[in-house]
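Partial complex: the chains shown occupy the same locations as in the complete assembly.
Note that the chains are named A and B in the order they appear, and that numbering of residues resets to 1 at the start of each chain.
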Amino acid sequence: MGKEAKNTDIDILFQMLLIRRFEERASQQYQQQKIGGFCHLYIGQEAVAVGTINVLRPDDYIITAYRDHGHALARGTSADSCMAELFGKASGCSKGLGGSMHFFDVERHMYGGHAIVAGHVPLAAGMAFASKYRDEDRVTVCYLGDGAINQGSFHESLNMAGLFELPVIYIVENNQFAMGTHVKRSIPMDKIVDRAKGYGMKSAVIDGMDVRNLMKDFAPIVEDVRKTKQPWFIEAETYRYRGHSMSDPATYRTREELEKHKEQDPITKLQDDLITEKLLTQEKFDELDKKARQIAVDSVRFAESSEEPPLDELYNYTYYGETVK
Amino acid sequence: MREITYRQALTEALTEEMERDPNVFLMGEEVAEYNGAYKVSQGLLDKFGPKRVIDTPISEAGFAGMGVGAAMVGLRPVIEFMTFSFSLVAFDQVVNNAPNMLTMSGGQLHVPMTFRGPNGPAHALGATHSHATESLFANFPGLKICTPATPRDAKGLLKTAIRDNNPVLVLECEMHYNLKGPVEDEDVELLIPLGSAEIKREGSDVTIICYALTVPMALKAAEELSAEGINAEVLDLRSIRPLDLDTILASVAKTHRVVIAEQDRPVCGIGSEITYQIQHHAFDELDSPIIRVTQEDVPMPYSEILEKAVLPNSEKIISAVKRVCNI
């Protein structure tokens, strides 16, 4: 396992809690119209980002789609700069120019936050190509949704990742829905993971709700990629609790279905396991949760009190190092 | 006349044309069970069933091309792009297959289909989701393009588009879906020809050429200008291709001054084409240079205040009008 794996289970638990509480706040702020545009919450899927990222080395590249809050927070981007980004403030992780769908933290090797479905899948192949080109032993992890596997750019990228033997791991976060479309209505096969067969690519299905299982299964895959430089295709089985975006009432599923999945909540699961294993007490958990909630509350205050991006900077981001007009 | 929303007008147009012609079907992402990401196809699945209202995977190039293929053998597909920003991944199918088939087949095949969906900047969606695509598509002969601004134009143009025997793009104004306006009763067959502009406000001092998002801005500007004694004519293009040059030139001949208010980016945009046409056909009619009010020439930022600075608005139109009127 990479360095980060030194993180204790408590750290893992806390990271998931932080994402959960951060997004609950974000959703509240969105309803109060402090946040604009599209906002896609990760609640329910926390184990995937936290588990995989804690297996990776801090210098491994990660890139994801627009449902990106969890990935940034798991990589260590501060809740303040994340909330400020949602508020469109200059102190945001993308200076307020990216918004919810475009979180970037290059210092932490988090390369976005991309809003065109599967549009980032070739980028990941290119990033992996670059580390191989430079003889680095870096791994690139690309997160995408179950709906993204039906885009042409996904296909072209996986074929080339296999052909060029690129050190990239494609993780499909199968939360079972693309907006209102259940995965059963988007592909003719039973299992997403079978798509890998069309590229002769190594593949695996991993549990996206039990973070410790996930890390156990994911670690050897990362090492395989680091060693062999061959790509993997992974289906992480998970579920999103909220609507597709803040504007989606999610009437395409029943309360029962939702509740059924909530019973496997990744946070509660780890909490219960750790308590049974006497690695955690309820008091300690409440303390962690309190801390997470506090950080989320503070991030709102930080975002509110931050400056808007200066108007005259508008012309500084079209061409690198140049100001237009 | 009754008042309905732009969204309802589109839904009515789809409903009427699907009732009229069994060869018309609607295909796209979330158009059926979800009733449309923007609810334009509300109720259509219930009314027409899954055979004619079809949900697709997220495969724009694939289902846009399926529409072209179905049209080649005689159906009349209506292909919805959830937004036209996503038409960019299907660009080749829309610009290379749809408009070229008639020529390449020596006239054996034509492609009677409609591509529709919201187009243009909305609110805080950022650089990849705010594209105004009209000038990109306008470059391709074989395509027809309309850009309705009002509920009435939305209904009348979409119905005409579906009946046209060529590929027509109906670029709907995302920001106008909830806008209400007068539309003829449902028993009236409302067909507005492609290629006909409309004077939305008569005026004599200056012509403000606009379409889609900029029409309400231009009307607002005209109202405020009239208070200052400037009588602006507001010309809504409604169609980009074919372009209604006669109406444009008649207005220019009357006002001799032109401001073009457009929702797209400036370079090689709609305003540039209209400027060429006006100076070419009415050079001596112009008393001052044409000024276009466009997006700022930068990728769209997320920040609301920066986005506002990038977009056209009535204040920017007013100051442009004053400049062309040398005030």
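The rule is simple: a contact is a pair of C-beta atoms (placed from the backbone, for glycine too) under 8 Å apart; a residue touches a chain by one contact, two chains touch by 3 or more.
Quick caveat: nothing in here was measured; it's all calculated off a predicted structure.
Chemist: Each chain kind shows up once here, so list its copy number in the complete complex.
Modeler: Across the full complex in this file, the copy numbers are A x2, B x2.
Throughout what follows, only the chains that are shown with their structure count from here on.
Chemist: If you look only at subunit B, which of its residues touch subunit A in the complex?
Modeler: On the subunit B side, the touching residues are 29-30, 33-34, 37, 55, 57-59, 61-62, 85-86, 88-89, 123-129, 296-299, 301-306, 309-310.
Chemist: Please name which positions on subunit A make contact with subunit B in the complex.
Modeler: Of all residues in subunit A, those touching subunit B are 36-38, 88-89, 94, 96-99, 101-102, 114-119, 147-148, 150-153, 178-181, 185-187, 252, 308-309, 311, 314-315, 317-318, 324-325.
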